[in-house]
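Read the structure below first, then the notes.
For this depiction, one protein chain was excluded, whereas all remaining protein chains were kept in their positions.
We just call them A, B, C and D in the order they show up, numbering each chain from 1.
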Amino acid sequence: MMLRVSNLDAGYGNLQVLRNITFEVNSGELVSILGTNGAGKTTLLRTLSGLISTTNGQIEFNGKHIQKMQPENIVKEGLIQVPEGRMLFTEMTIRENLELGAYSSAARKNMKKNIEYCFKLFPILKERENQMAGSFSGGQQQMLAIGRALMAQPKILLLDEPSTGLSPLLTKQVFDIIKEIKQQGVTVLLVEQNAHQALSMSDRGYVIENGEIVMSGTAESLLQDNKLRESYLGLAN
Amino acid sequence: MELLKIKGLTKRFAGLVAVNNVNLTLNKGEIVGLVGPNGAGKTTLFHSVCGFHTPEEGSVKYNGKEIIGNKPEHICKEGIARTFQIVQPFGNLTVLENVIVGAFNREKSYKEAERLALENLDLIGISSLAYSRMKDLTFPNQKKVEVARALATSPEVLFLDEVMSGLNPSEVNEFIELIKNIRDSGISIFFIEHLMSAVMALSDRLAVMHLGEKIADGDPQEVMKIPTVVEAYLGEEVS
Amino acid sequence: MLTLILQSLVDGILMGGIYGLVAIGLTLIFGVMKIINFAQGALLMLGMYISYWSFSLLGLNPYLSIPLSAISLFFIGAIIQKTILSKMLNAPEHNQLLVTLGIMLVIENLALILWSPDFRSVKLEGFIQTFNIGEVGVNVPKLIAFIAAIVLSIGLFLFLKKTMLGKAIRATSINRNGAMLSGINTNRINYIAFGLGASLAAIAGSLITPFFYTSPTVGATFILKGFVVVVLGGLGNFIGAIIGGLIIGISEALGGAFLPGSLKELMTYIIFVIVLMAKPNGLFGGKAR
Amino acid sequence: TGEAQSGDENIVKIGALHPLSGALANEGQEMRDAARLAVEEINEAGGIESLGGAKVELIEADHEGAPEKGMSEIQRLDREKVVGVIGAYSSGVTLPATQEAERAGIPFVVDIATVEEVTKRGFKYTFRVQPPASTMAANFLDYFNVLNEMSDSPLETVVLVHEDSVFGTSIASLIEKGAADHGIEVLDNIPHAATTADLSSTINKINRLKPDAVIATTYLRDGTLLVNGLNQSNFQPKAIIGVANGAFSNTSFINDETEINQYIMDVNYSINPQSNLAIEVSKRYEDQFNKHMGPNAAYSYTATKVLIDAVERAGSTDRAKIQKALSETNLTEHILPQDSIIFDESGQNANAQAVLNQIINGETKVIYPDEYKNADAVLPTK
Partner (left out) sequence: MRKFPILISLALLIFTFFPLIVKDQYYMHIAILILYYALVSQAWNILSGYSGQFSFGHAAFFGTGAYTSSILFTKLGVSPWIGLFAGALIAALIGLFIGYLSFRFKLRGVFFSLGTLAFAEILRIIIQNFDIFNKTLGVLIPYKPDPLMFQFSSRTTYYYIILLFAFAVTVLVYYISRSKLGYNLVAIRENEDAAQSLGVNTYKNKMIAIAISASLTAIGGTFYAQYMLFIEPATTFSNDVSINILLPAIIGGAGTVLGPIVGSLIIIPIGELTTTLFGNFVGANLMAYGVILILVMLYLPEGIVGWFQNKFGKEKNAKKKKDNSINGGEDVGTFKN
């Protein structure tokens, strides 16, 4: 087991968003988290990365309890996130953004190699390596955010709606890249609105609503679920 | 009737031609979609028409009047309202206050502005968020507020930049209905979106940009069959 | 007349170097970390006192006490960051201003209590104060400070641009959450950055000690110009700080030579305003978002 | 408002209002120390006789150089029921503070505040010990001529350098006005901010104008910058003469800057070196506070003594009576280089005057007028 979350509560100040969340991700799996707008998916990922402190419950990653760890140490453990809103260093160049992705000492060793890898995945990053990240188009910024996360050599990669703002072509590419990353042995936790596509490449999925996990199962079973088809996949039966 | 006519519009950034000699029209009552690969120049085109960038060349006629060179606020006053791809919230204000700012575009009294704002929040279906602080909202909700805010300025034309990204498919379906209703209330719409289902469902007409140039413009079904479009934007075939 | 102009130019350049020197630490804290640090002058004052006391108690030449003052202030700066400023990273920007104002009041008055308001000076025996090039005199302590300013600014420029630590400092100030998610210990980075800013203030202080009286309120003399120079050069731009300093120094010197009354001071601000009109982000500032 | 003040019959409170913190703290604290000394002396000598040996208590107040602070401190002192106040060094604070004291009916003996207007407002409760700007300027012009008579290398041209607050400006402009009548040619009158970090442009101007003498009204820091800069530049004037100069009379300057301060002159209020009392007091001051008793301290000391003398003569803590006693002051036993201290109608110490000092071998000496001098002038030569 790579990641096990049990009875997790978290939120912002007085506002509790996550209630009693329990789930797990096995090594090498690709797990999707679905949920309506404002359900708490982003909050969950932020909590996993240590940006939000838990009020209750446990997060176990590779056998270590990480719920009290600082974000940077969680990164060192290999839990990497492509955050919602991208959180790029807008007044720094593309290249610098990528370099900073490899800040931890382990990743720094392979920086050159990994940059080349990112450049191969997203050629636009190479073309514009000296442009300021802030002047990138929305989709270009999304590519950079994914690239920066890959620079950290994740053991588990958390992706918060990675296809947001990407063209259909790129969306496909990004999903292909996710598959490829998985192939390489990286575990992936994926939050996506494009539920159909996400589930179709996932092993398992969880549905979160109002901060609670209300449903879980294998990808196939979820794809077949009637309620889910209606309210998430937009497919009336 | 031609409401908005973009002619030969070109916008450059230090060596990069982000928008290259683009011609486009928006007719009254129409919904026009704009798609294209990331970095094609769609947002830049919006910025240029709405006065946030000064294009190097070209003209934009609104109701027959040249609006290039006008400040964004004048363009809003003229009747073009917009949302932003990268949300631009008034973070420390409540949702209602955000929309009231928009409502004050035409209203003078606070009472009227508040009424108009509440009305629009209701229309977009986010009245329950009225008293939340804008910066505490999720991105998709912030985008909804931006739509309400833009509508509150009582525009004739609405520019929407990827307002549906981050919504799940069911929510997208609701939003599609919403946009149709807005059009039916007499507002013409020009929107950028990457969600093909929404694009196809909404567009009366569809334009495609690639590397700054407009490479197609016409009936959505037809446009989506053009090989260059397929290649540049969709990759392989249409689903 | 020519001598006067030349002499004014030399004086202006040297004084400009001093302004630049003061501005370097400020542009790190103010320009890169985005903290309007009113306490910078007080930190400079502490640097001066460290050099003064090392001199009067240990007989240490102020130039030799630079490492001592730099290291001490690094820790003081890091402590200020850790205990106070780190707690207000999410507060509105102007709050930091009041907090640093509070810090300034505390430091200055602590100095007043500990060391009395007496003016203290360091007299270097057998130290050549000036030398002449032709008819133009060059002040040696100021020349040393000037050279130090240039070396420091280039060093810091390279540090921020080329090293991972430097990049991490910039990244943290741009997007703290993003930096955390990249594995950067942002708290540590902030201690280092503020500590560094404070130790730069101390270095400036130590370099000023040989030609300027030390007293609890001495910081005020330099800090206002320091802010002006930082903004003139563009926030966070070290080379800009030196050039900004030179512009102010030279214009003051020439203004002083040819304008009546205290109108020379007007030069500083008028140039400042004109530069900002032409370049709203300072001479070497990037584009606004 | 004029009624008996102290709660405790045996304590008479007087206030001392000075800039104890902020940029002028050095001067302010030096003056407060002098007031402390004066009070101590009185109490050691048995307190105020006419009040049955009542002890004097000094209430110290800090105005930080801020006018409104000065005003509120006067009110605070009023509530403390002081019988009178001394202060306040900065002219900008002294003006509103004395006005406030006038309103409240508190006798205010100004120790230092140069600006003329302090005693020009028809106030009943304001008295000033220090010679005002006009006296300083007049004394300077007279002494300058005397100096020239003594010397075989007369000084003809001068450049005036002054700090640009009301203190330096008022003195310098009065000198400039009177210069022609005294046969002095003023080549330039150069102001600077007291807090300046750099005086090189002033020095360059002096270098170009090459005056016989530089006349300076400055504070410590800028004064030192000036002398240092002149010393290092290629031109040396025959004389540097201060007028009420805050540097040339300051311990730090006199003791620490021996390389450059030799023979600098200063027209300043100071103690009378011919008076044994003055020597004793300044010795005690030096022992107690570990610094030289400069003119500021001398005047605060005197102001305190003047106020207490008035209380003694009034035999009451009634402020109105003390005011009356103050106006009748005729103090002969004092440490200043002047005749007895008496106040004219406006409240100005009528006999106040400056003397001509010179720093000789790291010590400041009075060199003129003859009745006060304790050293012979080292005259400018060419």
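Just a few scattered comments:
Simple rule for what comes next: a contact is a pair of C-beta atoms (placed from the backbone, for glycine too) under 8 Å apart; a residue touches a chain by one contact, two chains touch by 3 or more.
Keep in mind the model is a prediction, meaning the values are calculated, not measured.
Only one residue in the set B:62, B:84 or B:175 touches the chain that does not appear here, and it is B:84.
Considering the full assembly, D:68 is the residue among D:49, D:68, D:259 or D:376 that touches the omitted chain. Check B:56, B:73 or B:177 against the missing chain and you find that the one touching it is B:73. Although one chain is not displayed, subunit B still touches it through residues 50-52, 71-74, 76-77, 81-82, 84, 88-94, 97, 100-102, 104-105, 107-108, 110, 113, 125, 127-128, 130-132, 149-150, 152-153. Take subunit C: the residues that touch the chain left off the picture are 30, 36, 84, 87-88, 90-96, 98-99, 101-106, 108-110, 112-113, 224, 227-228, 231, 235, 260-263, 265-266, 268-270, 272-273, 276-278, 280-282, 288.
The missing chain lies against subunit D, touching residues 20-21, 25, 29, 60-62, 64-68, 71-73, 75-76, 78-79, 91-92, 95-96, 99, 102-104, 115, 117, 121, 123, 164-166, 168-170, 191.
Note that in this section only the chains that are shown with their structure count from here on.
Once CA atoms are averaged chain by chain and compared with the all-protein CA average, the nearest chain turns out to be C.
Chain centres here are Cα averages; for subunit B and subunit D they lie 74 Å apart.
Residue positions of subunit B touching 2 or more other chains: there are none. If touching chains are joined by edges, the resulting network of the protein chains shown is an open path. Pairwise chain contacts in this structure: A-B, A-C, C-D. Taken in their complex, subunit B has these residues touching subunit A: 13, 35-40, 43-44, 85-86, 136-141, 162, 165-173, 194, 196-197, 232-235.
Contacts from subunit C toward subunit D in the complex involve residues 1, 4, 7-8, 11-12, 15, 18, 109, 112, 116-121, 123, 129-130, 132, 135, 137, 139, 211-213, 215-217, 220-222, 225, 252-253, 255-257, 261-262, 264-265. Residues 12, 15, 34, 36-38, 42, 84-85, 124, 135-140, 142-143, 161, 164-173, 193-196, 230-235 of subunit A touch subunit B in their complex.
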